[in-house]
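Below: one structure in structure tokens.
Left out: one protein chain. Kept in place: all the others.
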């Protein structure tokens, strides 16, 4: 309601009480002003009611919600199910237009505004909360998940240098990453195995092999180098800074899979360093793994992000962006910072608790603060599914078989799942402490793992 | 509640009343049985309450909603915002896994089931309601919109014949279609302009030019032929059957952009004929334009659909699939059939009403029953925006300029927006009667258009 | 959002699209202005979204929703369940204060406003839609149902004349009506049986007995006369005008149970006539039977309404008032008028359809347009429950037994359920066509009744 309404209200409510009502409304109004001027995540999260009120009002700006309208186009944001319409607050037009998936949609000023606002808040989160100090001005938020964004990144790199066909890839055993590189049948994936660090007995990026490959293939033939930060132990985050320097020297695009790396200061440090000293063309983050929203979105930045935005054909779902916006407003800066510091301490807690279990050994890896690998006499291939049957999800077992898996016609990997051909241990169990993990969950995991181990 | 509960309830409620309660509950239960056994859209739509109850129950099967659970993975469907979680009924895990975007997700039996169910209902809709009688057994439902699905289709065709680079394209002036072909920088787009039919004075597929191009380029070099059904008048749907026969003869993949063609029996007939007599590799439908859900999904079928499914890297949003499922359950077979028959009669009504406006002429086109083109002295370039300012959306004006637009480095088109280099009229206005358009909207459009024309 | 916000928005959205957004928002804003200035039910109903947005904004004015608040009282509108809070949009303070249940609640300016607004809209509905042309300026809306409001009306009448103890009651066989009179053990209920009209063979108010009782008991001893409009056939609405004249002459309070009478123009006419020519102290309407809201509220008017308001001890639930407000806003004047005219024609339809069933006879009663009584060879006592088992609710059978029912120590009635000691028929079935009844329901009733009758 506006000032005029409040004048009219004085015939319904006593001035004294109305004044206080105006105060309450102005406070809400002030929060919106603050959001629009500062374009940052609010310090304290908004209430769900406040957020719904905000979204509902914005949805009035989309043409499908105009009063007294006549639509004679082929797509008009019509929604035949009321239940569906309600869960989207009438925001049915999606985002983007032919030219650009992050472009303003003429029929949907409201949705377009929400997308822009989300981008501002995500930029704030990445720069000021997660700590990407060297963040470029533009981040692109896409309603497709990490793998698909990586694939779009590969296509964008092809646009940059259409004739280059070799992709140098520091091995990480995750199928969607491989598929993002092999979707284009003309690309050749050159696998660089991890090497065991003599100092720390962890898996690390094989810099010399990468350099060797560049020389061998000719840097003009290198389509891109693909590295990964967030990863299962005992693999470490790749050495992004060192490779970025090489990329800069040889003019090679560098694509970084940072799916859930933002929650870890070590990964953030690697990205920052690379942005400072070398060349980084694209960094891809998962929204669900970073911001605890439903699966379906990603945040990308770097020079190739703009290209991805441009080559994205047509419009796309607003849903994952809306989820992200709501989450950032509801959690607030304080909430997000708490989630990060909780993760850090819980990660330590998980390690300590596991080290307290006598039957197992935790592999040391100072570079990977998210995932742990544990070995032990009774850590066998079946323990993962036994844990799953006991409602412990996410604990995965790797067992060395020395078999070669043909992931794609062009990609064959020995000991798939172990991230290298000669794994550090024959069998190990991975457990992670990701953002959102609670102490109660860790305790439950330790208890049920202990229970299984003691059966023997 | 189950039978055991109803026994216990007899101490709370009198047997007589309880019996009737059981009857009501069995009726709801029977609807679910019918859905699971028949795998078809219910004849009469379900109530929103019934649908919510169903989804809520299914969501219990996803691991993030398990009781007493411990999650030690890096992605566990966590949702920090309660508002976000509620709007997804806790279905946060998304769909797919590394291997296949339509594959079962181990952590999300509920979401996986909903995806499978949706595919069954969509298959039923396409075959038995929209009338694609020759529909292949598998349809793929993707949480990406039409343009992105077309792009994935192009990549899938590349996987089929990696060395073929020429795409023969029957021109349609829609940027996302062009972008879906040009994302891969190695593809060359060969534009085939529409020709004016001597019989009917409409724009039609230039079959002889297509044949000529195949000969000229060599059929072994043709990556694919891309045609479109649903289109703005005066362009007609492409002659899919004739081209499909050529594709069959020369072993060339045929990709059909059928974005909103299902609602039109003429387009459906073209697809059916082509499936019967020729080769059709992929047909792409928009979910928002076909099923009146928010933007963000598409339905694809044909041999390449399986490839798209396989090369899709990683997981994806469940949102657009859920919207589609809810809509099909809520609308029911009766509702969907009514929408289709209403569209047909409203389409006639729009034509009649426009023909009743003295200042304008409706261009005849028997092949395009969705879009109309009208000309007239006062139909000028500004009338589209004037209508938009009066809350009439979707009415677009084309004006001939004879300029060439460079849509992409590789694609330059004269008179962009008119679907051919020599348009049938210098200026015309398009209006469509798509599924969901009401008579009230048509009346409003006619009234406001009439108002603008009478100003002169 | 306010004007200032829209200025800030220009950096997020293009001016052209923003203008249209402002237009859409102003349209919504204009509806609120219209509501606040006209204080009438909107001609066209508001959308559910618009209503929710409105309520949510108003809820910010209640102290429990103030930002940065400290509550150190014993009742502060706290709500520990988020689910409960959401279903009330945070409006938890209820209505009223010690002095007056319809008085402004200092801690709840928002709830107080909504109550006042509801009263305005209800006044509008009663006067301008239902047609109570002589409506007093004040109506009171209470979150208690009809029976409880009648009981409060009896107490209010006692306050008027504390020493009068005789209640003259024109018999209607409804327990809650009797209980409202007998709650106070000092009151004596003098039953006046209905008489059979010689002209029309219907049951009518026995005016001469009422006059005789007044004389016999002494008008100074008459606490009140209680009449009823809406009633099961063959009973007719009481002759309110004639009795109101008597009440005026003898200075006796007249209380009218008009539970669902507003939907019937005959009942409305009786009330209007009485207001014009006689004395009417209180008219009580049910909100659920009149406005199709959940059970729990009533609307009262007449001089005693103010007294009821004053003697109501303490605060009360806002819920039923909120339901009523939402309903009036959502249905709109057009919707309410349609409901009324549909009822009228459906009532005729029900009668015709019943008259078409050969096995039964419909008792004629021109004064009662809501309820019908039907007799017939196979209309037996069991047919009501047989219909209920077939999901036909509301059809009730009366069977003459000539037994006396002791409803209360002070009230004994012969042939309870038939509204008089000598019923017009030995067995009959009642069916009603109340507001909201659809033709489909009538058809179903006729079909299932027919099915049962044909079994014999």
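General observations
By written order: A, B and C. Residues from 1 in each chain.
Simple rule for what comes next: contacts are C-beta pairs under 8 Å (C-beta built on N, C-alpha and C of every residue); 3 or more make two chains touch, one makes a residue touch a chain.
Note that the coordinates shown come from a computational prediction; the quantities given were computed from them, not determined experimentally.
Within the set C:42, C:77, C:110 or C:253, the residue that contacts the chain not displayed is C:77. Screening B:13, B:389 or B:412 for touch with the missing chain picks out B:13.
Checked against the hidden chain, the listed residues B:29, B:43 or B:216 yield one contact partner: B:29. Not every partner is drawn; the one left out touches chain C at residues 48, 51-52, 63, 66-84, 87-88, 91-95, 98-99, 106-107, 143-148, 150-151, 155, 158-159, 162, 174-177, 179-180, 182-186, 230, 232, 259-260, 286, 288-289, 291-297, 311-320, 323, 326-327, 330-331, 335, 339, 350, 370-371, 388, 391-396, 431-437, 440-445, 448. By the touch definition given at the top, chain B reaches the unshown chain through residues 1-5, 8-9, 12-14, 16-18, 20-21, 23-25, 27-29, 32-33, 36-37, 49, 52-53, 56-57, 59-61, 63, 65-68, 86, 89-90, 104, 106, 109-110, 112-113, 116-117.
FYI, only the chains that are shown with their structure count from here on.
Of all chains shown, the one whose average CA position lies nearest the global CA mean is B.
Each chain gets one centre point, the mean of its Cα atoms, and the points for chain A and chain B are 29 Å apart. The set of chain A residues touching two or more other chains comprises 52, 63, 66-68, 106.
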